[in-house]
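I have a structure I would like to understand better, so I am pasting it below and will then ask my questions one at a time.
One chain of protein is taken out of this complex; the other chains stay put.
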Amino acid sequence: MAKIDKAALDHIAELSKLSFTEEETEKMIDQMSDIITFMDTIREIDIQYDDTKDGNQIAYSQLREDKAKKSADAEKLLSNAKTGGDGDCYVLPKMME
Amino acid sequence: MDMTKTSLSALRKSLDDKQISAKELCAECFSAIESGEEGIGAFITLTREEAEKAAEKAQARIDRGEADFLTGIPLAIKDNICTDGIRTTCASKMLEDFVPPYDAAVMEKLKGQDFVMVGKTNMDEFAMGGATQTSYFKRTHNPNDKSRVPGGSSGGSAAAVAAGFVPAALGSDTGGSIRQPASFCGVTGLKPTYGRVSRYGLVAFGSSLDQIGPIANSALDCGALLNVIAGVDERDATSARLPHEDFTDKIGQSVKGLRIALPKEFYGEAVDSEVKEAVTKASKELESLGAVLVSCEIPSLKYGIPAYYLIACAEAASNLSRFDGIKYGLRGEGKSYGEMILDSRNRGFGEEVKRRILLGNYALSSGYYDAYYRKACALRQKIKAEYEAIFERAEVILTPTAPSVAFKIGSDDTDPVKMYTADMLTVPVNIAGLPAISVPCGRDKENMPIGMSIVGRRFDEGTIIQVADAYERVVG
Partner (left out) sequence: MKLHPTIGLEIHAELLTESKVFCSCSAEFGGDPNSRCCPVCSGMPGTLPVLNKKAVEFIIKAGYVMNCDISRFTKWDRKNYFYPDLPKAYQISQMPRPVCLDGYVDIVSDGEEKRIRINRIHLEEDAGKLIHDERTKQTLADYNRCGIPLIEIVTEPDFHSAADVTAFVEKIRLLLQYAGVCDGRMEQGSLRCDVNISLAEKGAKELGTRAEIKNLNSVRAIGRAIEYEIYRQSELIESGGRVIQETRRFVDGSGETAAMRSKEDAQDYRYFPDPDIPPIVFTEEEIENIKGSVPEMPESRKSRYVKEYGIAEKDADSIIGNKLVCFFFEEAVKAYDSPKSVASFILVELMRRINLGEADMNKLPFEAKDFARLVEIMDGNKINRSHGKNVLRAMLESGKTPDTVCDEEALWIKEDLGQAEEVIDKILADNPKAVEQYRNGEQKVFGFLMGQANRQLKGAASPNAIKEILEKKLKN
């Protein structure tokens, strides 16, 4: 049984903001089905997750003190944006309201 | 100078004694790169100009008698570690032109010592792969046999050290990406305990698994490098608040009485017999030094790969969502935001990255979260507990680093599942957040290097470095 059909692939592709040509879709369905079949080995084991037992918590007292620091230089920050115009904002094609 | 046979401390001494200048040392690296890089492809970006400037600055510091351990020492940096003003691509088309406006925490530490960065090394795209074949820019070849892969994802860093381009390099390890290429290339690679080294500025793949670590020619050099890059960082809340320590302190201490666990699952059918033999032989060498071999089990190891891929890919899917063409990276075409972002991501990411994003979003999506992501988290706790049980009976664990030696380029390109299973011996260590060092332990019939991993208790890098060093000494 294929784990993933076209509708399922389309759905996760949409969540991932990716799209595929028909040819790519076919290949991806096959590969993702194989991968998910493999991942399904964990379904056989019956254990519960307790998120309080990860042992990675920190104490409240270790949190960052609320002190504002100088922000980065906007020009340098924006230097990787391919905006082609307005200096101090990021630019994208117009969104619908 | 043969960089592969010169330790960092020897280089330090040569520089301090003025037997060689920082500039000359830098030039030696670049001449080695010039003659050897073409067949290897270890680097994405070479930074000769900056390196020469840094060497000059380092020399002035040496001349003032204020040299630190890495002052004037040339190193290569994996291209997923952000470098202020120098492009950082993650071997992805997406970030082909990305020039970070800031330095990673480890870069600040290295620069603070006036090291010399030779270049940014090739890797699997966004560190997703185990062979350095998914890079958008080039494939990296194994210096031991150019028809073979160097391993990955830090294949460029491992190859650069193995080829003698640099005495050491930094890599990153999410599921074996330092240890496995070190093993394939015949060099030493250390993955520190999760939290030991700040992740600030490391472009995230699997945030709960990623660690930066050194690749070098010896355990001692790895320890010395870790001394520089380790430490709490207020910009990384997952970095551990522990006092500074010297990770090479235990070197030279006897391993007599030290218990070394050999979990039987790591010596199973999936592992090549030549690899098993080499690691078993190494264990005997350590036994001959007085160490005690302990047999043990990690029953959940078989779930390691799926648990790892589900967690890593879920985190990656989310981490890589920020690449939308707006702020940096490849800017797609399109009349609307929706078209633009799709085009950016379709063209910017390679196939393996897309597969992992899809898997990650699948594991997190409504209706599947409990069965996949949450179950993987439960398994993570179980695997951790199994390691803890072993560490009650032993100080370190010894396993093969990879099931095989470096394979031929092109042989793993088609089947993702096969590719994933090859990580089975390295990922459990990341799942449990443990420190591990891969040390060369002989060669197979075709003269390819074999690596073994010494895994330690959390934050006990000192002991695994001690054991690795003891082994290096006994085998010469």
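The chains carry the letters A and B, assigned in the order they are written, with residues numbered from 1 in each.
In this section, a residue touches a chain if its C-beta (ideal position, glycine included) is under 8 Å from a C-beta of that chain, and two chains touch if they have at least 3 such contacts.
Since the model is a prediction, treat every value here as computed from it, not as a measurement.
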Touched by the hidden chain, restricted to displayed chains: A, B
Omitted-chain contact residue, chosen from B:D16, B:E34, B:D63 or B:E234: B:E234
Touch with the omitted chain, as defined above, among B:L8, B:A22 or B:C82: B:C82
Residue of B:E37, B:D324 or B:E352 touching the missing chain in the full complex: B:D324
Missing-chain contacts mapped onto chain B: 80-82, 88, 90, 95, 98, 100-102, 104, 199-204, 206-208, 234-238, 314-315, 317-318, 321-324, 326-328, 337, 341, 361, 364-366, 369, 373
Where the missing chain touches chain A, by residue: 15, 17, 51-52, 54, 56-61, 63-69, 71-72, 74, 77-78, 85-86, 88-97
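Methods note: only the chains that are shown with their structure count from here on.
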Complex contacts: residues of chain A adjacent to chain B: 4, 9, 11-13, 15-19, 28, 31-32, 34-36, 38-43, 45, 47-51, 53-54, 56, 58, 62, 64, 72-73, 76-77, 79-82, 90-96
Interface residues, chain B side, partner chain A - complex: 97-99, 101-102, 234, 237-238, 241, 300, 302-303, 305-307, 309-310, 317, 321, 324-329, 331, 334-337, 339-342, 345-346, 349, 354-355, 357-359, 361-363, 365, 371-372, 374-379, 381-382, 415-417, 420-421
